[in-house]
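Heads up, one of the protein chains got dropped from this complex, but the rest are sitting where they should.
What follows is chain A.
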Amino acid sequence: MGAPIAPVTVRPDVRLETAPMSPVSCDTCGAAVEARKSSWEQTSIQWHAADVERCLERRAAMPPRIEGTLFAGCVSLRQALAKAVERGDLPVLADD
């Protein structure tokens, strides 16, 4: 389409330089996500497309292609994250 496409660059979160995301899998569906906990109450979760498809709660809550419906999050994954913290697989920054 004429003009060359500028290279697409996306800057990473500066906070990840010192404390990156950690891989965690859900015990229920096996979805693999990356997570980061700033504190017990503060969590980031990065999903990937295939794992969103795998999530059972998501499937139950949200038939695809309904506009405007919000899936607030997966309770099973939340529990899996808590267990990962207990196992020491998911660091909690505020505890350092």
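Brief remarks follow.
One rule holds for everything that comes next: a contact is a pair of C-beta atoms (placed from the backbone, for glycine too) under 8 Å apart; a residue touches a chain by one contact, two chains touch by 3 or more; residues count from 1.
Going forward, contacts and distances are computed from a predicted model.
The complex appears with one chain absent; UniProt names that chain "Rieske-type oxygenase" among the candidates "RNA polymerase sigma24 factor", "Adenosinetriphosphatase", "Valine--tRNA ligase" or "Rieske-type oxygenase". Where chain A meets the missing chain, the touching residues are 1, 5-6, 8, 10-15, 38-49, 52, 65, 67-68, 70-73, 93-94.
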